[in-house]
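All protein chains of the complex are present and in place, except for one that has been dropped.
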Amino acid sequence: MKKRTVTYALLILSVLFPLFSNSSWITIGTTFVIYSIVSLSQDIVLGRAGMFDMGHAIYFGMGAYTTAILNSTYGVPVLLTIPFAVVIPVIFAVLLAAPIVHLKGDYLLVATLGFNIVFEQALKNNLFGITGGPNGIFGVGVPSIFGIEFSSQASIYYFSLFFLFLTLMIMNNLEASKTGRALHFINEDSLASETIGINTRFYKIFAFAISAALSGLAGVAFAVQYSTVSPEAFNFIQSVLFFTIVIVGGQSSIPGVLIGTFLMFVVPEIFREFATARYFVFGIAMILTMILRPKGIWPVKFGRIPKYIRH
Amino acid sequence: MKKLWGLFLVLAVAISLSSEAMASSYILIGVQAPITGKYANEGQGIAQAVKLIVSQQNAEGGILGKKIKVIVCDDEGTAVQAAICARDLVNKGVIAVIGSYTSTSTEAAEATYYRANVLQTSDGTSDRLTKHGYWTFFRNSFPNSAEAAFTAQYLVNKKHYKRIVVLSDHSSYSNGLSNAVAKAIKKAGGTVIYRGRITSGAQNFTPVLTKIKSMNPDVIYFGGYYTDGGLIRAQQVELRIKADFVGGDSVDNPDFLKLAGKSAAGTYLINVPTPSILPYPLAKNFLKAYKARYHMMPPSIWTLLNTDGLRAILFAIKETGTTNTVKLAKYLHNLKDFPGITGPVTFLKSGERTGSVYMTYEVQENGSKKIVYKEK
Amino acid sequence: MNTFFQQLVNGLTIGGIYALIALGYTMVYGVMKLINFAHGDLVALAAYIGLTIFMKVGTSSSGLSILLIVLIGTIMIIVFAGMMLELIAYRPLRNAGAPRLSAVVSALGASMVLENGMMLLWGPNLKIFPSNILPSSTWSIGGVIISSAQFFIIVSSLVFMLLLHLFINKTKLGTAIRAAAIDQEAAQLMGINVNRVIVTIFVLGSGLAAIGGIFVGIYYREVYFNMGWLYGLNAFVAAIVGGIGNIPGAMLGGILLGVFNAFISGYVSSSWSEAFTFILLIGILIFRPTGILGERVAEKV
Partner (left out) sequence: MHFLEVKNLTMRFGGLIAIDDLSFQIEEGQIFGIIGPNGAGKTTVFNCITGIYTPGTGEIIWQGKNITGKSSHLITKSGIVRTFQTIRLFSHMSVAENIMSGRHNKSRQSWLSGIIHTPFYKKDEKENWLKAAEQIDFFDLTDYTTIEVGSLPYGIQRKVEMARALATEPKLLILDEPAAGLNDKETEELSGMIFKIRDRGITVLLIEHDMDLVMNTTEELCVINFGKKIAEGTPESIQNNPKVIEAYLG
């Protein structure tokens, strides 16, 4: 019961946050919200299904680029770009994951990292003449309904927060479903999962697909928040950060991943004066966390079992 | 569940519509520049110059009876950080922004300033900066197309090169400049036999140079940064490629000479004048004041160009007696021959500054530079 | 045809450097099953250290002896750094029996620390090696140009690789390393001190990385704090192409990758060369995950 109370309190706090913050803080809050969505979606692949995906920025970037290209180049309203920004990353996730999901551990890590580098170079080389090359794309608009433009920082915060809530709801639903459990089983022992009848290949690709969909949503929010997309925002270094956030925070652990995101994206904003040393400190923190808490800051507790079968 | 979502939507819309309003007893001027990262010294130069001018103005009692306050935002030279800065500066209520240093960060922020009616002046050289039709933007330097036209004139008509290779990296500045140069060369009747792109920082350029060697060029033009330019020149000489080497404005840096070593001698560099050779008394005074306050020279001409952008805006406020940016922009669009540190400042309707002064230097055996060709 | 052989020389030079660095990745992976992400940063660190030593002693004595001093000094410092890396970032995790992923993140953390430490220490701007460490003479052999630096790098890479090969195959410690690479637990049961083996591979790997870093310094002459990733990633790809965990594989992979890169940049497109490198990598992972020289190991059920 107590846990539930804390959860609701935090949700309400996140909704009321703009009331008592200035716009700089709302900007930081929006950054946190957007990167939380990506980290949580990374957690589906890495934390839950246990696949070492170090190319997650690809799907985030595809979502952002889809919105940017459709809105900025072709004038499609932001809200109408959302379905495309979800479906396109999903299609690519399926196509890219299908040939490599059977790879184990580090091999998968290296393959996904490779995809990310190819992706970045494709963006820089202005593939099909639509990605804007090294500049990226500028001048993405804001969402509007019935001609009213929601351009204040607070409204973009809510736009992103809506996606975060959606993500949290899906992750919650996933956890208590056959699909979500299958991902955990595959993570624990892929072969044993196969022999009790789980189509591991299907669920591995599914994990990539659903997390690409959520990353795509985060990409939409990114494009709106920064009105800009550019290749370096989605390079493999970003993927390394998402990867790190999940492991440092705690795999499969929603509070853990959120804490990880907070440490990586909010704490440096507070200590901006020490900006140059921030990654140095973060590196030390990463090593220390892994030594002192190898399962992450807030490790997951398994055992979500319905009450009716507890005795 | 549905009720919760509904509640969320109602609250979200309500809170975002109760938008914030701010009033300040200061006139706020923003600086958006790379304070950290690869271009840190350039960014810091811009911030220091702006603070110097503003403190001089405040010492004279400010402007329109108000003091001026400078807010600096570090865009790290990246597009994403630039967009964050833009939003942040707008939210803090600045009326004008100086910066950024790179074209990419400038362009990434342009739309945000335009939507918020905030003036922006930048040294970015990408031609696209003035092509969006934003009335808020003023370029205080000269566009790539101006440098490209001069370069083509030099390569084709002065040096009569027949087989020209144009190289760049992938950055928006370098790619843009080199595309413009290639285009201008064709327009001037020259032939670009190869237009190549290298990966900045890759260090090993021998594969692409070997390919170039097999094409027998007269000249290799590189429109990128000195970090790569120095190595390209060194490796060119090592591979015994006999072509001349011509570099764009960002190759012109003391470290280019160090990286290219002995091979630097005989290369040609195209740039606007360095601060120390500016002939104007205003320039001499400014450099003196800058040196007195910061105990160093401004890092480059770009600092002074941005300073002129700021001076023009302050001048417009004084002349019009308002901080209404629409009126200020209207005034600036008609500004003619305002005496600047870097020469007379004249803006076109597009926000473009006219009257460029490019020159070609030749690097000598002893590492010094000699002016060999000048724009008429 | 000249162009072809010239590209081959270009590829061999950079390939030799990749191979030296790849050996460090492959040895660590072979024994510890860990991608040592900080390995590339040791290369950058070596270049900085080499430059610093050079600046200290550079004026006092003549060409080759300076190079020797710089090389030995740098190797000693980088070997020490490599041992510290193992002691601080990896050993505590190993002793605690932490999951594999923790070690990956620890390695990434170590990489961040090294990279940003170098930035704080030497500044974000690039540093430049003096151009007169090696005589700048070049030879033309049938129209193919080879410089003294290239010749020096290709030959000494081969020499160092040969030395490593002899060490691994002819000494007792080398045999222990091979045994630990095949089965760490069995090796432990046979009385091999695995910790000592691991320290040894870090000493060897860091030493070779130091040599690679110095070569980068004297040939390319510019040093910047995050260049470790550039060489690290390529060397790592080389290790996989050759068959990760396989020492001759890393040598072959390094040289092949260097030559592959040169031909792609020279004949296909220099804008896409990086993408081609990684497409090659992914292709190898999908169709022959054990690399060129690796052997397929069946999973025990």
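Labels A, B and C are assigned to the chains in the order they are written; within every chain, residues are numbered from 1.
Going forward, contacts are C-beta pairs under 8 Å (C-beta built on N, C-alpha and C of every residue); 3 or more make two chains touch, one makes a residue touch a chain.
The structure displayed is predicted, hence computed values, not measured ones.
> Among A:Phe185, A:Phe208 or A:Trp298, which one is in touch with the chain left out?
Of all options in A:Phe185, A:Phe208 or A:Trp298, contact with the hidden chain holds for A:Phe185.
> For chain A, which residues lie in contact with the unshown chain of the complex?
170, 173-174, 176-182, 184-185, 188-189, 191-200, 203, 206, 210, 302-306, 308-311
Operating definition for what follows: only the chains that are shown with their structure count from here on.
> Weigh A-C against B-C on C-beta contact pairs and write down the one with more.
By number of C-beta pairs in contact, A-C is the larger.
> Just how far, in Å, is the C-alpha centre of chain B from the one of chain A?
So the centroids are 35 Å from each other.
> How many angstrom lie between the CA centroids of chain A and chain C, rounded to a whole number?
33
> CA centre of chain B versus CA centre of chain C: separation in Å?
Result: the chain centres lie 38 Å from each other.
> Could you list which residues of chain C touch at least two other chains?
Within chain C, residues 124, 271, 274 contact more than one other chain.
> Residues of chain B that touch two or more other chains: which are they?
Answer for chain B, listing residues that touch two or more other chains: 36, 170.
> Can you tell me which positions in chain B touch chain C when the two form their complex?
36-38, 40-41, 170, 196-199, 201-204, 206-208, 210-211, 213-214, 227, 230-231, 234, 238-240, 255, 258-259, 261-262
> In their shared complex, at which residues does chain B touch chain A?
Where chain B meets chain A, its residues are 5, 8-9, 11-13, 15-17, 19-20, 36, 74, 78-80, 82-84, 87-88, 91-92, 104, 107-108, 110-112, 115, 128, 132, 170-172, 175.
> Which of the residues in chain A end up touching chain B in this complex?
15-16, 18-19, 22-24, 27, 31, 124-125, 133-136, 138-139, 150-155, 157-158, 161-162, 165, 225-228, 230, 232-233, 272, 275-276
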